[in-house]
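Omission of a single protein chain aside, the complex is shown with its protein chains in their original locations.
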Amino acid sequence: MFLHTKHLQFESKPEKPDPVYAHKLQELLGGAYGEMTVTMQYLMQGWNCRMSGKYKDLIMDIATEEIGHVEMIATMIARLLEGAPATATTKMAAGDPVMGAVLGGMDLQQAIVSGGGPLLADSNGYPWNGRYIVASGNLLADFRANVAAEAQGRLQTARLYNMTDDPGVRDMLKFNLARDTLHQNLWLKAIEELLEDGLEDVIAPNSLFDEEHAEHASAIWDLSEGTEGTQGGWASGPQPDGRHEFSYLLDPQPLGGVATAPPPDPALYDTYDGAMGEPKGPVLGTETGPLGKLKDKLT
Amino acid sequence: MFLHTKHLQFESKPEKPDPVYAHKLQELLGGAYGEMTVTMQYLMQGWNCRMSGKYKDLIMDIATEEIGHVEMIATMIARLLEGAPATATTKMAAGDPVMGAVLGGMDLQQAIVSGGGPLLADSNGYPWNGRYIVASGNLLADFRANVAAEAQGRLQTARLYNMTDDPGVRDMLKFNLARDTLHQNLWLKAIEELLEDGLEDVIAPNSLFDEEHAEHASAIWDLSEGTEGTQGGWASGPQPDGRHEFSYLLDPQPLGGVATAPPPDPALYDTYDGAMGEPKGPVLGTETGPLGKLKDKLT
Amino acid sequence: MFLHTKHLQFESKPEKPDPVYAHKLQELLGGAYGEMTVTMQYLMQGWNCRMSGKYKDLIMDIATEEIGHVEMIATMIARLLEGAPATATTKMAAGDPVMGAVLGGMDLQQAIVSGGGPLLADSNGYPWNGRYIVASGNLLADFRANVAAEAQGRLQTARLYNMTDDPGVRDMLKFNLARDTLHQNLWLKAIEELLEDGLEDVIAPNSLFDEEHAEHASAIWDLSEGTEGTQGGWASGPQPDGRHEFSYLLDPQPLGGVATAPPPDPALYDTYDGAMGEPKGPVLGTETGPLGKLKDKLT
Amino acid sequence: MFLHTKHLQFESKPEKPDPVYAHKLQELLGGAYGEMTVTMQYLMQGWNCRMSGKYKDLIMDIATEEIGHVEMIATMIARLLEGAPATATTKMAAGDPVMGAVLGGMDLQQAIVSGGGPLLADSNGYPWNGRYIVASGNLLADFRANVAAEAQGRLQTARLYNMTDDPGVRDMLKFNLARDTLHQNLWLKAIEELLEDGLEDVIAPNSLFDEEHAEHASAIWDLSEGTEGTQGGWASGPQPDGRHEFSYLLDPQPLGGVATAPPPDPALYDTYDGAMGEPKGPVLGTETGPLGKLKDKLT
Amino acid sequence: MFLHTKHLQFESKPEKPDPVYAHKLQELLGGAYGEMTVTMQYLMQGWNCRMSGKYKDLIMDIATEEIGHVEMIATMIARLLEGAPATATTKMAAGDPVMGAVLGGMDLQQAIVSGGGPLLADSNGYPWNGRYIVASGNLLADFRANVAAEAQGRLQTARLYNMTDDPGVRDMLKFNLARDTLHQNLWLKAIEELLEDGLEDVIAPNSLFDEEHAEHASAIWDLSEGTEGTQGGWASGPQPDGRHEFSYLLDPQPLGGVATAPPPDPALYDTYDGAMGEPKGPVLGTETGPLGKLKDKLT
Partner (left out) sequence: MFLHTKHLQFESKPEKPDPVYAHKLQELLGGAYGEMTVTMQYLMQGWNCRMSGKYKDLIMDIATEEIGHVEMIATMIARLLEGAPATATTKMAAGDPVMGAVLGGMDLQQAIVSGGGPLLADSNGYPWNGRYIVASGNLLADFRANVAAEAQGRLQTARLYNMTDDPGVRDMLKFNLARDTLHQNLWLKAIEELLEDGLEDVIAPNSLFDEEHAEHASAIWDLSEGTEGTQGGWASGPQPDGRHEFSYLLDPQPLGGVATAPPPDPALYDTYDGAMGEPKGPVLGTETGPLGKLKDKLT
């Protein structure tokens, strides 16, 4: 269960309105790496976490913080839109270059749909959606996604930092940048700890190493012209997991047969000249199951 | 420019058809962490790479390999669908439990839309889309996303490995597992090398450290009940970036003011009682620009 | 079956072209509360209506009108785009502020994709989709959605009314505003009539009142800081349905246990330390069904 | 800023796992009228609310509660999935009708993607998205959408109540049903209060009545065959807003001209025979603006 | 403006309910090539048509018919769902294989969301959306899309025809198949007529032939291994447009330079070693425009 305070985690107040910047800031609210994504990603990871204790508590701490970040950005956008020429006409835009520039840069739906408020969408107007998040139940795989999300988040925040010189906006972004720095460090540290605790190892998931074709876990295939890739540390030597050696396959040849699709079911009307014969029937291997016996009895 | 060979990178041939498994395998083709995602993610990263040399060549090598993985999964799906009871009626499904189980587990569009072939969609029928990929231009941030994608990819492949006992399907998945192991190692190694080459550092982007509010880059806020989080290595001590110390803020108080939205433009018809006065006009600071002078002249 | 007349329900002719406004008007065509939504919402409600008679006939009357509204907006957009500088270059935009303002405000796809015509998308270019509509079969629930849709529709129309001073555009919007007024009144009246006819009551659906936990149908939980909410009419007294009393729970405490997720299936590779033991198997309760007997026999 | 307690608002514990029901319950989590929608709808309405006081506090109270409902449903889904035959093969499904029925009814991504946990998607696997919510700034229009959302939510909950007989699941749903009853009453009461406070009236927005074509705010057009609609209370008499009378137009004739699209820009290559002449140029009305004067000067 | 009759264009009545088939039939209602697509595609083409006369009238005739086809399929789905075990429990499905097969094959949202009615979605539950349609203004390009849509539509209808033996359902599909046959012939004929009328030619658009690099309009590049393609009629001889000859380029070599991305803006934090120098500034060519003069004056 959640509780809400009226105060923002950090101040979110522009010195002056700037409706064009309000448009850009949508990326940090509803973009693929915006605050909605980390909020829901961490909440779902926390609820899906299979152990009580430090990991779950940490995830829920950060998740709960991120809801407050959505609140900060949403509030900032509404304030940046104060006094925006939202209902100005084309004539007004065409007759005054300053207004033309502002109107050309605004998000139309912030006026028409939200009445001067934020949208749950990114800076191109595309709505945030649930396929952006990952909560797989495997903490190593998920924490890596978290590091990646915080890295993209800080990168976009840094770009947006350079797109404004409003001291109030920058003050909030300086807080966000610092939190993104901390959170990158945090998930990196949590990954270390998963390994120290023996819960996971370098490769996710930490399993099926005996089953996988180990002979294909070494060589990078040189499938794009040029061999500059061989100058990297990945061209030879031990791999980070300590299990494998790197190598570079410079003249790669396909190992599989020719790619073909089987004869089609005639009732699907695929174009087919019959050259490959009839399709085989599905063999579902129920010969020994109880229904197999049942069928024998009844037919 | 690309060239295509007829042969698959690795054999992709089931021993027996299995239309239910063909449904599940869609996740590896068109899911958020399937082969389409890594293909387009790496291609776009390669085309967007700002340096010639080892990194770009490596990215393009792996990207080109991944197109071939899309081909392998697509071919496997078509072969698993051979002889599927695609046009069976409800009566047939209801009258035979084996067929009922198979029909209930099939992807309807693999029959109706693709005529017994694969879709560019995931195992819930949702189409692959371009917001799944990331190619930010910052190689550290992107390589982290690549590690994360390969980790999720191997995890899903491992889960799918346990959902079949067909030797042919498993043979292909053993190859995929090995490649996902290699690619995790690879991107981890490439991240190390970015740091060794001095191109990036632990935090992405490697910049704005003087601007960000450093005092907020240390403390995890205990916003979710319970203090088990303080038992982690992230509760104190140096952070992975070597710049900051970890700490835990156990009684967090909001630092910002009350969250409020400003007085609205009356022409937008937001509900408002006028208590906060009139909205201020946007102040765009053009007083000293050339248009400012122009306006002065003309008005 | 439908028939079409060549004439528009109401005139839809701008005095002058205005390609920027054509962009904004997309919201009324393909937005979440645009004409496409009410068209398809009402059609699907009508086809899904379980009674012949006045309700179904009414729904189909309004639904059929709304197709004509899509036609009106689509026609208006095409006319607003007449003579638009659709193929002007960046140089032309940069060299002439009037053209710059116009080009900056245009919808790129109206030119590139539609050749100077409307799109089935909203003012941010996002396509209309079938998840926008609701046709649940419960007329009370659906008519409420209709009132809500007409209210949002009139609100957006009013905002757009203030964004133009073209007499022709305004003439059409004056018609649309009036229809949205009528349709709000209409669905409100139809809700009244559902109650008078004894088909529904205040709460949708009008059922399961004995089953629901009635003790939790009274109190608003004060989960957000501040008690201003208690100054509202919802703080005490009878509820609109006449069945319940309002109250305000000022010190809410959670009623449930700790949120945890169960031990995972090892074959899914979730991170887990085993502390919670093994997962229990699914218990599907078929012990007494015919298959249960069958299994007993066969095994 | 938000805080989180470990305890659920209400218990969310099934007596027995049921992976098929876990699939259905996704609708209440990530469907268009599920808990994610009301959570984000109310949060955005609260942040976009233009007045401090009772309305804003109420909205934030309910919004904060709804985050906890997402948590309850997410926890329930994970628990329903305990021990699910997530990695069973097609052979196992085909060989045992009970398992076949269970596997055929499961959500594939709950296993492959989430490792036995919930998704941010509906019961057809479609991800939740930000276009589902409405936060227009007009409280009347938005509260109506809230009533509608709670009505659809209670309706779907009631349907799902009948799809299970698990006492634990039903216990939670009985709480949800009661909250949905309360919340319908609540938003209905809040609408009443908006009118009593003089902030809004029956029609949203409460404006532009002098501008709209009042003569078209009365008549329902009989555009669908049959006159049963005239038997309703909407056929005559005063409208709920007290401003208009209802009437029924039984022989409706279009009021507008023929729908036509204007001559196209030749550079867009629309098919056109020239019969309508040349397109007129856009007339943006800047003749008297400062740029008009500027152009005169410079050319 | 549109009118509606109560009667269906053609009977749409199943002999018996079949809820599994109701799921499959969603493809014809809301799929990419279902009735919603042709309805909206033709309506938008008609409204966007730049000539009065036979083409526009034809498009509107067919478009209006297609709305009635949406109605037919929607009605059929509701009728197929009569008596569906929509609220049956998992226990019931697991305990009775017939019910298990039926429940496993049903569309969950047809019960939970629509109350036993159709959805605006395809057979995998994905909502219909406005990006499915094309209405470019160029009739040749659009009529080709129409032929393609009718071909896919008839193909899917034929596949679905084989998935039922209900005489009532088949009776309706026989009508649909016939209409799809007619409509394919129709759009093919209309393409012929566009050429006869001199409005279009073989290639769309019928323009820019002098500008395009004619030397690259002949040769198919043999970029995929194997030369079987040269056995086709497209390997040599005149092309259908009468302007070009076919040829096959068997040893294709790239004509362009190496693919590289330019030096990045430092404020975007792309990874870059500086090897390519500084980015050049944008050159927008306004030196001679009025603003150029203006700038000169004012600075």
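Read from first to last, the chains carry the letters A, B, C, D and E; within each, the first residue is number 1.
Definition applied: a contact is a pair of C-beta atoms (placed from the backbone, for glycine too) under 8 Å apart; a residue touches a chain by one contact, two chains touch by 3 or more.
Given the structure is predicted, the values throughout are model-derived calculations rather than measurements.
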Touch criterion as defined above, residue of C:Gly68, C:Gly83 or C:Gly100 at the omitted chain: C:Gly100
Interface with the unshown chain - residue positions in chain D: 155, 158-159, 162, 267-269
Chain not shown, touching residues in chain A: 18-21, 23-24, 27, 31-32, 97-98, 100-102, 104-105, 122-126, 155-156, 159-160, 162-165, 223-226, 252, 254, 256, 258-264, 268-273, 275-276, 294-295, 298-299
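Convention: only the chains that are shown with their structure count from here on.
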Listed chain pair A-E, A-D or C-D that repeats interface B-C [over half of contact pairs the same by residue number]: A-E
Chain C and chain E: spacing of chain centres that average the CA atoms, whole Å: 25
Centre distance in Å when chain A and chain C are each reduced to the mean of their C-alpha atoms: 27
Chain D, residues touching no fewer than two other chains: 1-9, 18-19, 32, 47-48, 52, 55, 60, 63-64, 68, 71, 75, 78, 86-87, 90-91, 94-95, 97-98, 100-102, 104-105, 111, 113, 115-117, 121, 124-127, 129, 131, 136-138, 140, 155, 205, 207, 223-224, 226, 254, 256, 258-264, 268-270, 284-286, 290-291, 294
